[in-house]
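A single structure is presented below for examination.
The complex appears here without one of its protein chains, the remainder shown in place.
Take a look at subunit A:
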Amino acid sequence: MYILVLFLPLLSAIISGLFGRKIGTKGAGVLTSSCMVISALVSCCIFYETVLNSSAAYVKLWRWFDSELFTAYFGLHFDSLTATMLIVVTSVSALVHIYSTGYMSGDPHIPRFMSYLSLFTFLMIVLVTSENYVQLFIGWEGVGLCSYLLINFWLTRIKANKAAMKAMLINRVGDIGLILAMIKILAEFGALDFSTIYSIMSLNEWGDVYSNSVAVNKDSLTIICLLLFLGAVGKSAQLGLHTWLPDAMEGPTPVSALIHAATMVTAGVFLIIRSGPLFEGSPFALTVVTILGALTAFFAATTGVVQNDLKKVIAYSTCSQLGYMVMVCGLSNYSTSLFHLMNHAFFKALLFLSAGSVIHAVSDEQDMRKMGGLLKSVPFTYTMILIGSLSLMGFPYLTGFYSKDLILELTYDKYYVAFAYWLGSFSALLTAFYSMRLIYLTFMTDTNLKKEVLTKVHESTWNITLPLLLLAFGSIFVGYLGKEVIISNVIPPMISNSVKVVPLILSLFGALLAFVIYDRVTRGTSWEGAKHRRGIRNFVRVNSIMNVRSSLSEEKFERNFVSSLFHIVYTFFNSAWQFNYVINHFIVSNVWKFGHLVTYRIIDRGILETIGPKGIAKVLISLTQTISNYQSGMVFNYALIMIIFTTLFISGASVL
């Protein structure tokens, strides 16, 4: 049964991929979905056995690497972390499979799509169930590969191609970190399987207490942890290597839901949680993790506020929530991070799939500025997206509340990273703001749709709405049901009531602010000249440039100055802190130039070729030309040469 959870997605991927023509569109959908559902049920059983009955299982399959000092088995490792991840991966994946059969209907390549989705799930399961780093690396690379295939699913689109390449390449930067970390681990520990590493790390702790000898010294642990974290940064889209995540929205929406909500981006967090004992040995690495996580949360939240693409808002929101998870990992609260990961998977999948439903309803329009007024037409999707958003902003008694508030509390408890707390709290405010903004612009404001589109807006078929409904139940109840199971070992910190309600109040304030501002925008355009609205109006200019009418009867100079200032700020946030520009302009283009000018032109075609084949050929040719010129055809020259060399020969012979 334990292998079945791994085997079924592989089977469905193979059948749907290789025999897609035989089983047809419908067959592929039914087959992959049912395999995935069975896999999800099996993972529920695994969860019951390993977590609730607390009996971890180890399945050793076969011996894989077998050299003198290093042996690695291909084995499966089911502990509570794996079981939780399995639940997340398989259930969200099963729902996404069902959803895709509806969402992708009409697409000519559904068997291929289903095959990729299943393969992706399989490799993610390989990642989470692996018992050593090498096997984890298979899954790690595999999900990168599948993300490439899936983002590039509509392979005729140049933007999809570029986005897929970007995702693959930026992930590869992180993968190098993971490879280097693996090499370093092998050098320090002599093993790559988790159980050995954990036991050596526990030796390390005892060594500190009882004698001065430790098994692994701190500096190399710090290096290992930083390299592992580099891997996690790439995969989990933390600040610096995050730029692939928003671009990856070029893929179909179910892909975004699967890759960028539930599975792939969580692999980085999973790696940190899995390597928790290593990170515990290195306080410096933990601090770095916290700082970068907090910065990511803040950065992505500020960027998400001003995005106009429906999916990009959610993508930045994912980035922000991943920042939370990484941040709390840095505070050594791995189970809280895992809990947030699980909850986040449910409500973020719900948000993505609902966004897909909206996009489906408005004839593939993704720009929020061109939506609006869908409340009456698609009330079900509205409800779903509202549940997802409320859960995301940590509304009490919904799923997000249980993990997000706990994360902020735990951050507050650690006095030395106080700024992480404030960044996190401000991100909570912004999260609420952009969630509300999304809902308002999509559903509540006056419609900006074309008439022919608006008349055709409709709810989707059952295989789109059913996953939404199930995920909505998940978004409501998973936090409450899971909190005793997963975070029972977390001791809530002692903090005063006033601090405890700060994130909640900030969230509610943010939501209210968004609502008020956008309400005023839509009505304020026809409502002129109120002095006390000036502040809000200027802020409005930041958030929705297109709604601003220059109808203010105020000083022109001040207005222009303020509006240009806000325009700069708006552009800065809208282009994601100019990260793409900076990276392209200062790194990528320079590397390209270096590659072309230095390594290709100067070294490869220049120096190496001059002293290599081309140069040798040139020298030899001129040499032979000179020598053969001695044979001039003139007999007297021949005679001279003969005499000279005979003389030399005779005199040389006499010398010898």
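To be clear about the criterion, contacts are C-beta pairs under 8 Å (C-beta built on N, C-alpha and C of every residue); 3 or more make two chains touch, one makes a residue touch a chain; residues count from 1.
One rule holds for everything that comes next: contacts and distances are computed from a predicted model.
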{"item": "Chain left out of the displayed complex - its UniProt protein name, from \"2-oxoisovalerate dehydrogenase subunit alpha\", \"Trafficking protein particle complex subunit\", \"tRNA (adenine(58)-N(1))-methyltransferase non-catalytic subunit TRM6\" or \"NADH-ubiquinone oxidoreductase chain 4L\"", "value": "\"NADH-ubiquinone oxidoreductase chain 4L\""}
{"item": "Contact residue for the chain not shown (choose from A:L69, A:I158, A:M494 or A:M634)", "value": "A:M634"}
{"item": "Per the touch definition above, residue among A:L61, A:A418 or A:I643 touching the missing chain", "value": "A:I643"}
{"item": "Where the missing chain touches subunit A, by residue", "value": "628-636, 639-640, 643"}
